[in-house]
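Of the protein chains in this complex, all but one are displayed in their positions.
Read from first to last, the chains carry the letters A, B and C; within each, the first residue is number 1.
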Amino acid sequence: MKKILNNPADYVDEMLDGMIAAHPDIYAQPSPRVVSRAGGATQGKVGIVTGGGSGHLPIFTGYVGKGLLDAAAIGDVFASPSAEQMAESMRQAHGGAGVLRLYGNYGGDVMNFDMAGETVELEDDIASTTVLLADDVVSAPPEEAEKRRGVAGMVYAFKIAGAKAEEMADLETVTAVAQKTADACRSIGMALTPCTVPQAGKPTFELGENEMEMGMGIHGEPGIWRDALKQADAITDEMIERLTADMPLASGDHVSILVNSLGATPPEELYIMYRRAKARLEGAGVSIVSPLVGRYATSMEMTGATVTLCKLDDEMEALLKAPCHCAYWTVG
Amino acid sequence: MKKILNNPADYVDEMLDGMIAAHPDIYAQPSPRVVSRAGGATQGKVGIVTGGGSGHLPIFTGYVGKGLLDAAAIGDVFASPSAEQMAESMRQAHGGAGVLRLYGNYGGDVMNFDMAGETVELEDDIASTTVLLADDVVSAPPEEAEKRRGVAGMVYAFKIAGAKAEEMADLETVTAVAQKTADACRSIGMALTPCTVPQAGKPTFELGENEMEMGMGIHGEPGIWRDALKQADAITDEMIERLTADMPLASGDHVSILVNSLGATPPEELYIMYRRAKARLEGAGVSIVSPLVGRYATSMEMTGATVTLCKLDDEMEALLKAPCHCAYWTVG
Amino acid sequence: MGFASSDLAAAAERVARKAETVADELNVQDGKLGDGDLGITVSKGWREAASVDLPDDLGRAFLELSKAFQRVSPSSYGTLVATGLMAAAKATKGRKEAGWDEIGPILVQARDAMMARGKGELGQKSVLDMVDALAAAADGLDTPAPLLKAIDTAATECLDAFRDKPNGLGRARMFGEKSIGLDDPGMLAARRMIDGLLDR
Partner (left out) sequence: MGFASSDLAAAAERVARKAETVADELNVQDGKLGDGDLGITVSKGWREAASVDLPDDLGRAFLELSKAFQRVSPSSYGTLVATGLMAAAKATKGRKEAGWDEIGPILVQARDAMMARGKGELGQKSVLDMVDALAAAADGLDTPAPLLKAIDTAATECLDAFRDKPNGLGRARMFGEKSIGLDDPGMLAARRMIDGLLDR
């Protein structure tokens, strides 16, 4: 296993220790596997929590910060946190105005976050809502869109809902904006090489030198179909076409686009993809707002990329441009 | 070759196109392979230019921005830009107060930047100085420290000299601060997997499943020695020991540390290393200031990490904390 | 005569031992259409469960087993197992012993709780169908040997019956036709736990 680690069982805890130590002005770890803002919850502000497996930095814990999230519960690599850790993240995020649970649609996470919501409602009297990201277009057909898994679209939801909460909007309003953003995101992924979960010790799939996985998730799952490795423009075209087939765009529409590395793919190659995506979208009369190109939602050392489109209305556009600050993303 | 690209010969130009298109508020490309600040040179400010091969983002072009660099000349992957491109970067950076050439000590780059300096002095009457980063401790013994190659230490030099120039200090002063920073940096690298130069099409070295390269450069060169893959703490200990053997630290010293991914190594693993490095340094009474953990100087999709120590005096510490803004690094 | 907390502890230990040896097999099976972590989930969960000192109260003993899974195995499967154990805890609360004939009804309650938690249905080729099949097989049996034998047979038949259907739940759902011919990893894990019970 070509990774830099000590005992694989300590991977997540040592990683969190190091992360908090490197950014003590941004993050705190009030209890194991729960990351909150260094300053704690903001009184009167709706708290936003997320959660899910480790191995996706900056997702999940990385996006705790001003204008973004208030707390996150974090599990083992690619594994759900426990319901109790999720409940604790909600307690940490609660500033008296309720908590939005904003995370990706994965079975284990949903079951545990539901349990956590039931727990803090009973024990701590915390009102809470749920918005699930289900942006991966290849993971279910449009008729069953609610079954899709959540991938990099989360980044837009964190940013836009986070900015709304920072305006001191109430839980219902923040939840509505988050849901609107979740509904406006479409993503698709592809991978060239797999990654290795430390405790498993070997990659979950194998891929030939001239093959790529299309419809890749962010958990080391194999893609939905396998294809011959194509040129960057052809890959980008296919991705954009599948996204816009699912969410048609009209001339004059404003969208943000996230060209995201799954980890190993360098920004150089993301820019090559972005160049093509921009030409395609602008060729159709669509305006690109605040494009994001970089490592926003990863699978450790996986090689590959995802493309997310987020269709913006005026409110979302303003919130996307509002200030935010965490170790991975500063606006304003 | 598991990379996302079109024609390998177009890798760099398409990458630059995409980068400028994604960040038009930060970067401009006034002529091919020359990147300047979007707003051009600042009148009366010392210009700082750098240059070198592509494939190291954020180095080199990524660090063009406020509080950092004014322009960069960029070559093919891991190859020097031409002397003419370097000369043009100097013209772009020149705001009437002269230009500092601040880059890594590599044969081709030095020869070409020297030619470029001679050219703009003759043709454009631009006064200029050179500061070379030679921070890689394993690349030459202390007696021949001036022969060492430049690696991630550049990041500190860009930041600290960039902040000084932003204070409108003169060329001599900016050069002195840059040199002081270069002298205060020590780096060492290790790699677990190689990377592939697009036009070569295959990795330059091969490494067994349980081997690592120690003393790795950032150009896909093999390391200086090969070792059995060790645990993160042991690797970090060895790196810190070699750095402090070369630049002894005393209790009470202030240092910044950069734990840098060569590309594929995820932040999770950098944090595991940082955790150990911090314990070691603080155990010796050294104070860590503004630690940097992330991808600051890469070799595309190489797996591995470098550690840089930068010993700070009060002036350098203040300049390191001063505001800056580029697509990869925002302070303040 | 029925079973007590000590029987539960002994069973957990046998299953835990088996889980270690099948972890790789389950990871591989899960990796074919999922994230390849099921072996870790199952082995970690049972290791933790087997390490707990179980109280004499059978309901609280089941609760401890459930909590062990909640603590260390919060993946889909671990959470479902924890949910099923919680249903057993509710059914045996306050008692030192339960009859073997209660196993069938307890499995029915576990199945229903798991369906509610995971919003799944029968027939979608998941661990739910396996629990349902085991419940039906156990129904009416009140001595351990015939009960184990019936469960053993039912588990094999259930795998055989679903193998050539597509997955309709969890990560494997996305692969539709591709999942045909492959055992559902969660069903297979249940089969392996029964192997453990039978000391195979």
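Everything below uses one rule, namely that a contact is a pair of C-beta atoms (placed from the backbone, for glycine too) under 8 Å apart; a residue touches a chain by one contact, two chains touch by 3 or more.
All figures in this text were calculated on a predicted structure; none of them were measured in a lab.
S.K.: Could you tell me which of the visible chains the hidden chain touches?
M.R.: Touched by the chain not displayed, across the whole complex: B.
S.K.: Of B:Pro81, B:Gly153, B:Pro267 or B:Pro291, which sits in contact with the chain we cannot see?
M.R.: With B:Pro81, B:Gly153, B:Pro267 or B:Pro291 as choices, the missing chain is touched by B:Pro81.
S.K.: Pick from B:Ile224, B:Ala279 or B:Ala322: which residue touches the chain that isn't shown?
M.R.: B:Ile224
S.K.: I'm checking contacts with the chain that's been left out. Which of B:Asn6, B:Gln29 or B:Ser139 qualifies?
M.R.: B:Ser139
S.K.: Just one of B:Gln92, B:Asn112 or B:Ser128 touches the chain that is missing; which is it?
M.R.: Considering the complete complex, B:Asn112 is the one touching the chain left out.
S.K.: Write the list of subunit B residues that the hidden chain touches.
M.R.: 75-76, 78-84, 106-108, 111-112, 114-115, 138-140, 147, 149, 197, 199-200, 204-205, 217, 219-222, 224
Keep this in mind: only the chains that are shown with their structure count from here on.
S.K.: Tell me the fewest steps from subunit A to subunit C, where a step is a jump to a chain it touches.
M.R.: 1
S.K.: Provide the C-alpha centroid distance between subunit B and subunit C, rounded to the nearest whole angstrom.
M.R.: A distance of 54 Å separates the two centres.
S.K.: Calculate how many whole Å lie between the centre of subunit A and the centre of subunit B, each centre taken as the average of the chain's C-alpha atoms.
M.R.: 29
S.K.: Do you know which subunit C residues sit against two or more other chains?
M.R.: Residues of subunit C never touch two or more of the other chains.
S.K.: Quick check on subunit A: which residues sit in contact with 2+ other chains?
M.R.: In subunit A, no residue touches two or more other chains.
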